[in-house]
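Here the complex is missing a single protein chain, while all its other protein chains stay put.
The block that comes next holds chain A.
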(Lines give C-alpha, C1' and ligand atoms only; values in the text may rest on other atoms or scores of the structure.)
Protein backbone atom coordinates (compact mmCIF):
# COMPACT_ATOMS: atom_id res chain seq x y z
CA UNK A 1 0.00 0.00 0.00
CA UNK A 2 1.29 3.40 -0.99
CA UNK A 3 -0.39 6.52 0.37
CA UNK A 4 0.44 9.90 -1.07
CA UNK A 5 -0.95 12.81 0.94
CA UNK A 6 -0.71 16.24 -0.62
CA UNK A 7 2.64 15.20 -2.04
CA UNK A 8 4.46 18.18 -3.54
CA UNK A 9 7.92 18.66 -5.00
CA UNK A 10 9.19 22.01 -6.15
CA UNK A 11 12.40 22.58 -8.08
CA UNK A 12 12.95 26.31 -7.92
CA UNK A 13 9.98 27.90 -9.70
CA UNK A 14 8.77 24.66 -11.19
CA UNK A 15 6.30 22.35 -9.45
CA UNK A 16 7.30 18.85 -10.48
CA UNK A 17 4.64 17.23 -8.33
CA UNK A 18 1.68 19.36 -7.27
CA UNK A 19 -0.39 18.34 -4.25
CA UNK A 20 -1.02 14.72 -5.26
CA UNK A 21 -3.24 12.62 -3.00
CA UNK A 22 -3.65 9.00 -4.05
CA UNK A 23 -3.81 5.59 -2.45
CA UNK A 24 -2.28 2.69 -4.35
CA UNK A 25 -3.95 -0.45 -3.09
CA UNK A 26 -2.67 -4.00 -2.77
CA UNK A 27 -4.00 -6.84 -4.88
CA UNK A 28 -4.29 -4.94 -8.14
CA UNK A 29 -1.88 -3.61 -10.73
CA UNK A 30 -1.99 0.18 -10.63
CA UNK A 31 -0.77 1.84 -13.78
CA UNK A 32 0.95 5.20 -13.47
CA UNK A 33 0.47 7.20 -16.64
CA UNK A 34 1.60 10.59 -17.73
CA UNK A 35 3.54 12.37 -20.45
CA UNK A 36 7.28 12.83 -20.04
CA UNK A 37 8.00 15.38 -17.36
CA UNK A 38 4.63 14.86 -15.67
CA UNK A 39 6.33 13.98 -12.38
CA UNK A 40 6.01 10.18 -12.37
CA UNK A 41 9.65 9.42 -11.63
CA UNK A 42 9.90 12.21 -9.05
CA UNK A 43 6.85 10.77 -7.29
CA UNK A 44 8.40 7.31 -7.25
CA UNK A 45 11.68 8.66 -5.90
CA UNK A 46 9.84 10.39 -3.07
CA UNK A 47 8.03 7.14 -2.27
CA UNK A 48 11.46 5.55 -1.79
CA UNK A 49 12.80 8.35 0.38
CA UNK A 50 15.40 9.31 -2.22
CA UNK A 51 13.97 12.79 -2.80
CA UNK A 52 12.50 14.87 -0.01
CA UNK A 53 8.99 16.18 -0.59
CA UNK A 54 8.64 19.97 -0.47
CA UNK A 55 5.29 19.36 1.22
CA UNK A 56 3.01 16.47 2.02
CA UNK A 57 4.05 12.90 2.60
CA UNK A 58 4.46 9.53 0.98
CA UNK A 59 3.73 6.54 3.18
CA UNK A 60 4.56 2.96 2.32
CA UNK A 61 2.71 0.25 4.21
CA UNK A 62 1.81 2.89 6.81
CA UNK A 63 5.19 4.54 7.38
CA UNK A 64 7.64 6.77 5.53
CA UNK A 65 10.02 4.50 3.63
CA UNK A 66 13.12 5.48 5.60
CA UNK A 67 11.47 4.55 8.89
CA UNK A 68 11.12 0.90 7.98
CA UNK A 69 13.67 -1.38 9.57
CA UNK A 70 13.48 -3.77 6.62
CA UNK A 71 12.93 -1.41 3.66
CA UNK A 72 13.66 -3.90 0.87
CA UNK A 73 11.15 -6.29 2.40
CA UNK A 74 8.56 -3.49 2.22
CA UNK A 75 9.24 -2.04 -1.21
CA UNK A 76 11.19 -3.30 -4.18
CA UNK A 77 11.83 -0.80 -6.92
CA UNK A 78 13.05 -0.62 -10.45
CA UNK A 79 13.65 3.09 -10.76
CA UNK A 80 15.65 3.59 -13.89
CA UNK A 81 17.05 1.26 -16.42
CA UNK A 82 20.62 0.47 -15.60
CA UNK A 83 21.18 1.58 -12.07
CA UNK A 84 23.97 -0.94 -12.41
CA UNK A 85 27.73 -0.61 -12.30
CA UNK A 86 29.02 -1.89 -15.66
CA UNK A 87 32.11 -3.46 -14.07
CA UNK A 88 30.23 -5.66 -11.64
CA UNK A 89 28.71 -9.06 -12.35
CA UNK A 90 24.96 -9.55 -12.01
CA UNK A 91 25.50 -11.85 -9.03
CA UNK A 92 27.87 -9.42 -7.25
CA UNK A 93 25.38 -6.58 -7.78
CA UNK A 94 22.64 -8.57 -6.06
CA UNK A 95 24.96 -9.97 -3.37
CA UNK A 96 26.10 -6.50 -2.34
CA UNK A 97 22.50 -5.36 -2.06
CA UNK A 98 21.41 -8.49 -0.17
CA UNK A 99 24.25 -8.01 2.31
CA UNK A 100 23.46 -4.31 2.78
CA UNK A 101 19.80 -5.03 3.44
CA UNK A 102 20.52 -8.05 5.61
CA UNK A 103 18.78 -10.45 3.23
CA UNK A 104 19.90 -14.09 3.02
CA UNK A 105 22.14 -14.75 0.02
CA UNK A 106 19.80 -17.53 -1.11
CA UNK A 107 17.51 -14.74 -2.36
CA UNK A 108 20.15 -13.83 -4.93
CA UNK A 109 19.88 -17.20 -6.68
CA UNK A 110 16.10 -17.14 -6.38
CA UNK A 111 15.68 -13.80 -8.16
CA UNK A 112 18.34 -14.59 -10.75
CA UNK A 113 16.33 -17.70 -11.59
CA UNK A 114 13.08 -15.73 -11.59
CA UNK A 115 14.51 -13.20 -14.06
CA UNK A 116 16.00 -15.88 -16.24
CA UNK A 117 19.52 -14.61 -15.62
CA UNK A 118 21.09 -17.66 -13.96
CA UNK A 119 23.20 -18.45 -17.02
CA UNK A 120 24.71 -14.94 -17.17
CA UNK A 121 24.97 -14.31 -13.42
CA UNK A 122 28.77 -14.35 -13.53
CA UNK A 123 29.02 -11.93 -16.46
CA UNK A 124 29.79 -8.26 -16.02
CA UNK A 125 26.75 -6.04 -16.48
CA UNK A 126 28.58 -3.78 -18.94
CA UNK A 127 28.11 -6.46 -21.58
CA UNK A 128 24.36 -6.85 -20.96
CA UNK A 129 21.76 -5.87 -23.53
CA UNK A 130 19.14 -3.30 -22.53
CA UNK A 131 16.65 -6.12 -21.99
CA UNK A 132 19.01 -8.10 -19.77
CA UNK A 133 19.71 -4.96 -17.77
CA UNK A 134 15.96 -4.49 -17.29
CA UNK A 135 15.61 -8.10 -16.17
CA UNK A 136 18.39 -7.58 -13.63
CA UNK A 137 16.61 -4.41 -12.49
CA UNK A 138 13.43 -6.41 -11.92
CA UNK A 139 15.44 -9.09 -10.10
CA UNK A 140 16.83 -6.30 -7.90
CA UNK A 141 13.30 -5.05 -7.19
CA UNK A 142 12.16 -8.51 -6.09
CA UNK A 143 15.26 -9.29 -4.01
CA UNK A 144 13.55 -8.57 -0.69
CA UNK A 145 10.33 -10.45 -1.62
CA UNK A 146 8.61 -7.07 -1.10
CA UNK A 147 4.96 -6.41 -0.26
CA UNK A 148 4.97 -3.39 -2.58
CA UNK A 149 6.61 -3.34 -5.99
CA UNK A 150 7.38 -0.09 -7.79
CA UNK A 151 8.38 -0.38 -11.44
CA UNK A 152 9.30 2.73 -13.42
CA UNK A 153 8.98 2.03 -17.16
CA UNK A 154 9.82 -1.67 -16.79
CA UNK A 155 9.04 -2.65 -20.37
CA UNK A 156 11.40 -0.09 -21.92
CA UNK A 157 13.90 -1.84 -24.12
CA UNK A 158 12.37 -5.27 -23.70
CA UNK A 159 11.65 -7.59 -26.61
CA UNK A 160 8.10 -9.00 -26.98
CA UNK A 161 9.05 -11.98 -24.82
CA UNK A 162 10.27 -9.66 -22.09
CA UNK A 163 7.16 -7.47 -22.30
CA UNK A 164 4.98 -10.53 -21.86
CA UNK A 165 7.17 -11.66 -18.96
CA UNK A 166 6.77 -8.31 -17.14
CA UNK A 167 3.02 -8.26 -17.80
CA UNK A 168 2.56 -11.79 -16.43
CA UNK A 169 4.84 -11.07 -13.49
CA UNK A 170 3.02 -7.83 -12.56
CA UNK A 171 -0.34 -9.60 -12.65
CA UNK A 172 0.97 -12.52 -10.62
CA UNK A 173 2.52 -10.23 -7.98
CA UNK A 174 -0.82 -8.43 -7.64
CA UNK A 175 -2.69 -11.75 -7.46
CA UNK A 176 -0.43 -12.71 -4.55
CA UNK A 177 -1.81 -9.70 -2.71
CA UNK A 178 1.06 -7.31 -3.31
CA UNK A 179 0.79 -3.66 -4.26
CA UNK A 180 2.05 -3.19 -7.80
CA UNK A 181 2.69 0.38 -8.99
CA UNK A 182 3.80 0.35 -12.59
CA UNK A 183 4.58 3.35 -14.76
CA UNK A 184 4.67 3.33 -18.52
CA UNK A 185 4.16 5.72 -21.36
CA UNK A 186 2.97 2.78 -23.49
CA UNK A 187 -0.77 3.13 -23.11
CA UNK A 188 -1.62 -0.06 -24.93
CA UNK A 189 0.53 -1.86 -22.38
CA UNK A 190 -1.38 -0.21 -19.54
CA UNK A 191 -4.74 -1.17 -21.02
CA UNK A 192 -3.87 -4.86 -20.79
CA UNK A 193 -1.79 -4.84 -17.60
CA UNK A 194 -3.32 -2.32 -15.22
CA UNK A 195 -6.58 -2.74 -13.30
CA UNK A 196 -6.46 0.80 -12.05
CA UNK A 197 -4.94 3.97 -13.44
CA UNK A 198 -3.35 6.97 -11.80
CA UNK A 199 -2.75 9.70 -14.35
CA UNK A 200 -0.47 12.68 -13.83
CA UNK A 201 -0.27 15.74 -16.04
CA UNK A 202 2.26 18.47 -15.27
CA UNK A 203 2.58 17.26 -11.71
CA UNK A 204 -1.15 17.32 -11.03
CA UNK A 205 -3.40 14.33 -10.51
CA UNK A 206 -5.60 14.08 -13.62
CA UNK A 207 -7.33 10.77 -12.96
CA UNK A 208 -7.47 8.04 -10.33
CA UNK A 209 -9.93 5.51 -11.76
CA UNK A 210 -10.32 1.86 -12.72
CA UNK A 211 -8.97 1.22 -16.22
CA UNK A 212 -12.42 0.18 -17.50
CA UNK A 213 -13.93 3.40 -16.23
CA UNK A 214 -11.15 5.41 -17.84
CA UNK A 215 -11.87 3.74 -21.16
CA UNK A 216 -15.62 4.28 -20.81
CA UNK A 217 -15.02 7.97 -20.16
CA UNK A 218 -13.11 8.07 -23.38
CA UNK A 219 -16.37 7.39 -25.16
CA UNK A 220 -16.95 3.77 -24.36
CA UNK A 221 -17.15 0.83 -26.63
CA UNK A 222 -19.11 1.04 -29.83
CA UNK A 223 -20.03 -0.72 -33.03
CA UNK A 224 -18.97 0.41 -36.46
CA UNK A 225 -21.53 -0.32 -39.15
CA UNK A 226 -21.12 0.13 -42.89
CA UNK A 227 -24.24 -0.07 -44.98
CA UNK A 228 -25.60 1.42 -48.21
CA UNK A 229 -28.76 2.25 -46.25
CA UNK A 230 -27.00 3.73 -43.22
CA UNK A 231 -29.48 6.55 -42.69
CA UNK A 232 -32.44 4.16 -42.48
CA UNK A 233 -30.52 1.95 -40.06
CA UNK A 234 -29.65 4.93 -37.87
CA UNK A 235 -33.36 5.80 -37.54
CA UNK A 236 -34.11 2.19 -36.70
CA UNK A 237 -31.53 2.04 -33.90
CA UNK A 238 -32.44 5.35 -32.27
CA UNK A 239 -33.29 5.07 -28.60
CA UNK A 240 -32.80 6.81 -25.26
CA UNK A 241 -29.35 5.34 -24.43
CA UNK A 242 -28.15 5.03 -27.96
CA UNK A 243 -25.93 7.47 -29.80
CA UNK A 244 -25.26 7.22 -33.48
CA UNK A 245 -22.53 9.20 -35.16
CA UNK A 246 -21.56 9.28 -38.75
CA UNK A 247 -18.10 10.41 -39.68
CA UNK A 248 -18.43 9.51 -43.36
CA UNK A 249 -21.28 8.64 -45.65
CA UNK A 250 -22.45 5.09 -45.21
CA UNK A 251 -20.55 4.50 -41.96
CA UNK A 252 -22.10 4.71 -38.49
CA UNK A 253 -20.52 4.56 -35.06
CA UNK A 254 -23.19 3.24 -32.72
CA UNK A 255 -22.87 3.31 -28.95
CA UNK A 256 -25.25 1.77 -26.44
CA UNK A 257 -26.31 -1.22 -28.52
CA UNK A 258 -24.30 -4.42 -28.85
CA UNK A 259 -23.21 -5.62 -32.30
CA UNK A 260 -25.65 -8.59 -32.21
CA UNK A 261 -28.67 -6.30 -31.81
CA UNK A 262 -27.49 -4.03 -34.61
CA UNK A 263 -27.11 -7.06 -36.91
CA UNK A 264 -30.48 -8.56 -35.98
CA UNK A 265 -32.38 -5.31 -36.45
CA UNK A 266 -30.73 -4.76 -39.80
CA UNK A 267 -31.67 -8.30 -40.89
CA UNK A 268 -35.29 -7.84 -39.79
CA UNK A 269 -35.55 -4.65 -41.84
CA UNK A 270 -33.79 -6.29 -44.77
CA UNK A 271 -30.92 -3.82 -44.68
CA UNK A 272 -27.67 -5.17 -46.07
CA UNK A 273 -24.56 -4.67 -43.91
CA UNK A 274 -21.11 -4.43 -45.45
CA UNK A 275 -19.32 -4.21 -42.13
CA UNK A 276 -20.19 -4.80 -38.50
CA UNK A 277 -17.26 -4.31 -36.09
CA UNK A 278 -17.10 -3.96 -32.33
CA UNK A 279 -14.63 -1.17 -31.56
CA UNK A 280 -12.93 -0.51 -28.23
CA UNK A 281 -12.17 3.01 -27.25
CA UNK A 282 -8.43 3.52 -27.21
CA UNK A 283 -6.60 4.37 -24.04
CA UNK A 284 -4.52 6.71 -26.17
CA UNK A 285 -7.56 8.81 -27.03
CA UNK A 286 -8.73 8.94 -23.45
CA UNK A 287 -5.30 9.89 -22.27
CA UNK A 288 -4.82 12.59 -24.87
CA UNK A 289 -8.21 14.07 -24.07
CA UNK A 290 -7.49 14.15 -20.35
CA UNK A 291 -4.01 15.55 -20.50
CA UNK A 292 -4.36 17.84 -23.49
CA UNK A 293 -3.75 20.93 -21.35
CA UNK A 294 -1.21 19.28 -19.12
CA UNK A 295 1.44 18.06 -21.46
CA UNK A 296 4.76 19.54 -20.47
CA UNK A 297 6.27 19.47 -23.92
CA UNK A 298 3.80 20.11 -26.68
CA UNK A 299 4.86 20.07 -30.28
CA UNK A 300 3.21 23.37 -31.08
CA UNK A 301 5.29 25.00 -28.36
CA UNK A 302 8.49 24.01 -30.08
CA UNK A 303 10.32 26.94 -31.67
CA UNK A 304 9.91 26.96 -35.42
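The rule we apply is simple: a residue touches a chain if its C-beta (ideal position, glycine included) is under 8 Å from a C-beta of that chain, and two chains touch if they have at least 3 such contacts; residues count from 1.
Everything that follows uses one rule, which is that contacts and distances are computed from a predicted model.
Participant: Select, from "Glycine reductase", "ABC transporter permease subunit", "Monovalent cation/H(+) antiporter subunit G" or "DNA2/NAM7 helicase-like C-terminal domain-containing protein", the UniProt-recorded name of the complex's unshown chain.
Facilitator: "ABC transporter permease subunit"
Participant: Which listed residue, A:1, A:101, A:130 or A:234, touches the chain dropped from view?
Facilitator: Of the candidates A:1, A:101, A:130 or A:234, A:101 is in touch with the missing chain.
Participant: With the missing chain put back, one of A:23, A:89, A:156 or A:243 would touch it. Which one?
Facilitator: Checking the options A:23, A:89, A:156 or A:243, the one contacting the hidden chain is A:89.
Participant: Using the definition of touch stated at the top, determine which of A:72, A:190, A:205 or A:230 touches the missing chain.
Facilitator: In the full complex, the listed residue that touches the missing chain is A:72.
Participant: Residues on chain A that touch the omitted chain in the whole complex?
Facilitator: Counting only chain A, the missing chain is touched by 45, 48-52, 65-66, 68-73, 75, 77, 79-80, 82-89, 92-93, 95-104, 106-107, 110-111, 114, 140, 142, 144-145, 147, 172-173, 176-178.
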